[in-house]
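Every protein chain of the complex appears in place save one, which is left out.
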Amino acid sequence: MEQTTHTPPHNDTLSADDTGAQPIRTNFMSDNVGPASPEILAAIAEANVGAAPAHGDDAWTARLEARVAEVFEADVKVFPVATGTAANGLALSALSPPWGAILCDESAHIFGRECGAPEFFTSGAKLCPIPSPDGRMQPDMLARTIADVQAGGRRLSRPAALSLSQATEWGTVYSLEQIVELTTLASDAGMTVHMDGARFGNALAHLGCSPADATWRAGVDILSLGATKSGALAAELVVMFDTHLAEDMERRIKRAGHLWSKQRFLSAQLLAWFENDLWLHNARQANEMAGRLARGLLRHPGATLPFETQANEVFAILPELLVQGLEAAGFVFLRRTAPPGVEGTLVRFVTGYDVQPADVDALLTALSGIE
Amino acid sequence: MEQTTHTPPHNDTLSADDTGAQPIRTNFMSDNVGPASPEILAAIAEANVGAAPAHGDDAWTARLEARVAEVFEADVKVFPVATGTAANGLALSALSPPWGAILCDESAHIFGRECGAPEFFTSGAKLCPIPSPDGRMQPDMLARTIADVQAGGRRLSRPAALSLSQATEWGTVYSLEQIVELTTLASDAGMTVHMDGARFGNALAHLGCSPADATWRAGVDILSLGATKSGALAAELVVMFDTHLAEDMERRIKRAGHLWSKQRFLSAQLLAWFENDLWLHNARQANEMAGRLARGLLRHPGATLPFETQANEVFAILPELLVQGLEAAGFVFLRRTAPPGVEGTLVRFVTGYDVQPADVDALLTALSGIE
Amino acid sequence: MEQTTHTPPHNDTLSADDTGAQPIRTNFMSDNVGPASPEILAAIAEANVGAAPAHGDDAWTARLEARVAEVFEADVKVFPVATGTAANGLALSALSPPWGAILCDESAHIFGRECGAPEFFTSGAKLCPIPSPDGRMQPDMLARTIADVQAGGRRLSRPAALSLSQATEWGTVYSLEQIVELTTLASDAGMTVHMDGARFGNALAHLGCSPADATWRAGVDILSLGATKSGALAAELVVMFDTHLAEDMERRIKRAGHLWSKQRFLSAQLLAWFENDLWLHNARQANEMAGRLARGLLRHPGATLPFETQANEVFAILPELLVQGLEAAGFVFLRRTAPPGVEGTLVRFVTGYDVQPADVDALLTALSGIE
Partner (left out) sequence: MEQTTHTPPHNDTLSADDTGAQPIRTNFMSDNVGPASPEILAAIAEANVGAAPAHGDDAWTARLEARVAEVFEADVKVFPVATGTAANGLALSALSPPWGAILCDESAHIFGRECGAPEFFTSGAKLCPIPSPDGRMQPDMLARTIADVQAGGRRLSRPAALSLSQATEWGTVYSLEQIVELTTLASDAGMTVHMDGARFGNALAHLGCSPADATWRAGVDILSLGATKSGALAAELVVMFDTHLAEDMERRIKRAGHLWSKQRFLSAQLLAWFENDLWLHNARQANEMAGRLARGLLRHPGATLPFETQANEVFAILPELLVQGLEAAGFVFLRRTAPPGVEGTLVRFVTGYDVQPADVDALLTALSGIE
């Protein structure tokens, strides 16, 4: 459903003028096109001293686990890896046997955007996509799917894990009540719960609650906590609230090639990300820019926003001519096919933590100027 | 969604009376609850003479390949195995790499009734279920799903195989035109085509066309041809019309534990099944009994038939009291949950090739007598 | 290492003379080239009556579990499947996680003769082959390998399962003391124990002990019990003495395509095999014929027997001219390359349960006549 817009060959910025001002960021393709926060790079440099035990026996990793326990007010086991797909796949492999069913929204990254990684990491678990209006699974649909799978009996797939994306792939955020309702259904069916938190910081910034309230107190067993999209160079964290699930986790990670020998450089990134709430600071900035963009788009007569903008992704339906105009002006973003029966083109703008008001305004100005 | 009705402890038959008449078959749970055709057992006994090369180098298997080539009017490679799940899994593994997407109807046996076997055999291919009204995939839905998967680009799953169930899991049968339309969409997208023919004989009996017209002339690359449900003891056949797909197939079969050392006993069953068109004879009998049952149910004021009865499965929506009454009378069949908004209970009756008119009539009589 | 001898095109028998005597069986390739015992076929025919619940819920399977419990004097869970490779793969998958190491003799069928089936069924467990002089693992070599794997620590493979072949692939049989010594080492290291009993009956006939003594009392957790090589049409049995291992076993079997819908036909074979000790009768006959052949070969000046003949396989080193002479005379058997430094050709003769003294004597006579 996705095709990338034309990518300018040499850079993704425009000079706003010739006066030496900060160049305008024109790339709204994703939050992973941006650089790392300076604090993250500094932490890597600080960790680059002398010898340190390899494979996670370093002091940084130990400190990281303690820090995450504080942040989430819980006994946890944490496993840093370099990519979100790895974090999700490893987490799911701890929750589902090969003959398990993993229930997720049909828009979930794990279903459609990871090239079969969950099937690979779980040695063949079955992903069951559940339709929803806006990326947030509906309890009645979940209940029905659980019942369907359970009815297969003891010789067919059993419902093993529920995976919820928070924020969702359509830029919406589950309320705590919605999370609890879904995780209760899962728990009553003997399932465990995974949260794909590639943009968990953005969701948390929207909710304004504590990390604990948004996860284990709401029934989440494992969180894939994404930092790369929000300031890290390459760092994601598997956070296990049910620490029994951690058994053999290091072997899972090693055999998948995800155990860094110099793991201090993963853990140092994450320590810096939690330091002074950099993670929340970055998430708030990204969310604000998305809100600014959404409000601007709503003022444009040709634009429709099919979903609420609650995190840092803005979806809009625009006349194809406007889309082409934006591309011609050098802006980069994702095209997706509009739902059946809808006129126009569905586009996605993602505002990274490094996007500035001037970047958003430049896009809105360019849009207004298209005739 | 399924739960079996109560199974009578000692047998699944009722004596119609005390006069020594043929007992009434009361088990409509599936076509795999029945015995093997006498001709099949006789063929096994005939093959049970002396030494024969193991693992498929026997004369029966060679004859089988030649016989299937005649029946399907094509150069083919054939691989007999003992179960339909194995035939499907092995066939799909020849069509999709681990990072491929296999598109199928959401009711497909490979999606919901094989405990993740396709994911296992393909080492993790992604199954994409497509909703349909009656088990027959709609071309526009297929086109849309293909486009969605293709849009992922060169780093995400690619659409690899289309799998069609003929007859479908809801007892309907694709017309040849419908098959061609779907396989053309698949072929245009660079996909190959699998047909799950667990009840292919029943579909063929309904269509009245040649085996060739119903398969490779309609764009099918591999057929899982099921004999177990229609008279065999345990025998299914992977039929490859694109013989290039057969490379390494024996290794796939061996490493999955599906290579019989005494393979003559698989091939002999299938030879007998084709002999004198036993396969079509059995299929017609089963279809006729389903038709008789469907017509009888339609005469009952409480029954609704949600799908056309085109093969040997009859689905009916009945008031729950009638369902319980039938169970109390000793009849065995499958309960499924009715679709949302529908009153009553959805039940499935399958008429095996060994079901007789008296069996059907006994069920209809019992139904009429429930108050 | 193996290449089959020339297979006579039309049959594998020779007429001993023109007087109408029983034809001579010339095929010593394997015990799986033979037919099924008449008692087995009769049992299948007897089971072929009326409807029976599918997928193992039938009465034959229930009786089989009870019967095996008697035979092995233990509470057991049993799972009939059609091939030995499936039985081994399924058993090992219940014993080793994907990151486990499975220790076996380097001659083990699971290592070199199953096309990677154990790796497939376990989703990637590592097989560690251990050299031995005659197919019987040496305790000091096992201890060393266990120590090596354990030293990898918590991020590398852990020793998960020991697999012992009884009888071995070189036609030898472990004594009970040898079994206990090996299983004790395994158990002390936290490993479970699998016995590949493709020729367990032959080993038991040699040992003369009870089935219980040869298995669970000697430390075996799961037995793959082979019947196909010794009279069945296609039937092997996974016998679990540690019944906790049976959890989810039916799902493992189903997703591998090994769950027969008409499972009564598997269980009926095995019930007949245990009836009147047919399994031991067949094994004794096969062993006796191997002994007769071994004694005859030892009388030949050109033959050397590198291993003790304790079951129904005879290995001999013969001058290449003799080997070719036997082949020219129509005999069929396996050639293997001789060990380094050994003159001559290593050949294997397997005596199936259906081999008669006249067959063995014909081979010996032919050998003596080669000039």
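Going by the order they are written in, the chains are A, B and C; count residues from 1 in each one.
The rule is short, and it goes like this: a contact is a pair of C-beta atoms (placed from the backbone, for glycine too) under 8 Å apart; a residue touches a chain by one contact, two chains touch by 3 or more.
If you're wondering where the values come from, they're calculated on a predicted model, not measured in any experiment.
*Asks:* Would you indicate which residue among B:113, B:254 or B:335 is in contact with the undisplayed chain?
*Replies:* Looking across B:113, B:254 or B:335, the contact with the absent chain belongs to B:254.
*Asks:* Consider the whole complex, including the chain that is not shown, and state which of A:64, A:78, A:115 or A:362 touches that chain.
*Replies:* If we include the chain that is not displayed, A:115 is the one touching it.
*Asks:* Of the residues listed, C:136, C:155 or C:284, which one is in contact with the missing chain?
*Replies:* Considering all chains, including the one not shown, the answer is C:155.
*Asks:* Determine which one of A:233, A:280 or A:329 touches the chain that has been left out.
*Replies:* A:233
*Asks:* Residues on subunit A that touch the omitted chain in the whole complex?
*Replies:* 7, 11-13, 23, 25-27, 29-30, 32-36, 41, 44-45, 48-54, 57, 81-90, 114-117, 120-121, 228-229, 233-234, 251, 254-262, 265-266, 352
*Asks:* Please output the residues of subunit B touching the missing chain, sorted low to high.
*Replies:* These residues of subunit B touch the chain that is not shown: 55, 97-99, 123-124, 154-158, 248, 250-255, 259.
*Asks:* If you put the missing chain back, which residues of subunit C would it touch?
*Replies:* Those residues of subunit C that touch the unshown chain are 1-4, 98-100, 111-116, 119-120, 123-127, 129, 144, 147-149, 151-153, 155-157, 336-337, 340.
Operating definition for what follows: only the chains that are shown with their structure count from here on.
*Asks:* For subunit B superposed on subunit C via Cα atoms, how large is the rotation, as a multiple of 5°?
*Replies:* C-alpha superposition angle, subunit B on subunit C: 180 degrees.
*Asks:* Measuring from the mean C-alpha position of subunit A to the mean C-alpha position of subunit C, what distance in angstrom results?
*Replies:* Those two chain centres are 52 Å apart.
*Asks:* Please work out the Cα centroid separation of subunit B and subunit C, and write it as a whole number of Å.
*Replies:* 34
*Asks:* Can you check how far apart subunit A and subunit B are, centre to centre, with Cα atoms defining each centre and the answer in Å?
*Replies:* 41
*Asks:* Two or more other chains touching the same residue: where does that happen in subunit A?
*Replies:* 98-99, 123-124, 155-157
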